[in-house]
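Below you'll find the structure I mean.
With one protein chain removed, the remaining protein chains of the complex are shown where they sit.
In order of appearance the chains are A and B, and numbering begins at 1 in each one.
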Amino acid sequence: MAIDNEMTKTLEEKLEKWHKLEEEARRIRESEADWSFIERQPPKIKAALKYYIKTGDLYVASRIAGLKVEEFNLLRIKAKIPNVA
Amino acid sequence: MEFAIADTCFLIDWSLWRRRDTLFKIFKTVFVPETVLNEIVSENTIVWIADAIAEGKLSLFTETLDIVNEARRIVEKTRVTPGIRGVDLPEAICLVIGLKRKYIVLTENRGVLMSVDLLDELKEVVVWRALEVIKEAYRRRLFSEENPLSIFREYELDTHHRFPISDLERVIYELKRKA
Partner (left out) sequence: MNLKEKLEKWRKLEEEARKMRESEADWEFIRKQRPRVRAALEYYIVTGDIRTSAKIASMNIEEFRILLRKAKIPVVV
């Protein structure tokens, strides 16, 4: 029982750590992005860039945009959205 | 019920309904095949999908080669079976995933409904239209309205979809009987 509580607590702490890292990364992407560029894009591209800013998920963002991963990555760079790893 | 897989016909109508997020109170996650996502072009639908994926309510399903090959076989079968309206690849992919993963298939495609009814190999697949999704939501008391018909009419108004009269009457009757 005591060991279970300890393992659960560690998992909770780990999840909290990742959540904070994700949140920090999202804030960085959001603050550095070229929003003027993003808002000028056609609907699928705009939705994909915004999705990427929120999640940092390059693959799914590329699917939303209907682009290959590398194509979307080049777009990400044009939109000045950093890859925060 | 935990998981569903949605095809294009379902999403492009459902996304216009003012209560579209009701879907996420019924399913833990609704999967969207990449093939289906590729067909979405309108801002309303793509933004809703992208936001829902970000929140974990929708999830992208990447089709593997075996699923695509199996789907192609289903497409062919529906084309050679007399009386069935043929299905196309995106719908067939949903059917295959529904069969293999036991996800509920969300569709508004008549060919899909007929295939499940008439082809033995697909008879285990559970297929829901907006009709069945709204029925389930009403059954779970997710709406405050007392008259279920008003919810279905609201859906028809927002999406310009029409429920077949006999199916709608049957569903209303079932809901009122259980109330």
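In this text, a residue touches a chain if its C-beta (ideal position, glycine included) is under 8 Å from a C-beta of that chain, and two chains touch if they have at least 3 such contacts.
Note that the structure is predicted; figures quoted are calculated from it, not measured.
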Which displayed chains the unshown chain touches: B
Option touching the unshown chain, where B:94, B:114 or B:133 are the choices: B:114
Residue in contact with the excluded chain [from B:12, B:58 or B:137]: B:12
Chain B residues touching the omitted chain (full complex): 8-9, 12-13, 39-42, 45, 83, 85, 88, 108-110, 113-114, 117-118, 129, 131, 156, 160-166
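The criterion applied here is as follows: only the chains that are shown with their structure count from here on.
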Centre-to-centre distance between chain B and chain A (centres being mean Cα positions), rounded to whole Å: 29
Chain B to chain A touching residues, read off their complex: 34, 37-38, 40-43, 46-47, 49-51, 53-54, 60
Chain B-touching residues of chain A, taken from the complex the two chains share: 43-44, 46-48, 50-51, 54-55, 60, 63-64, 66
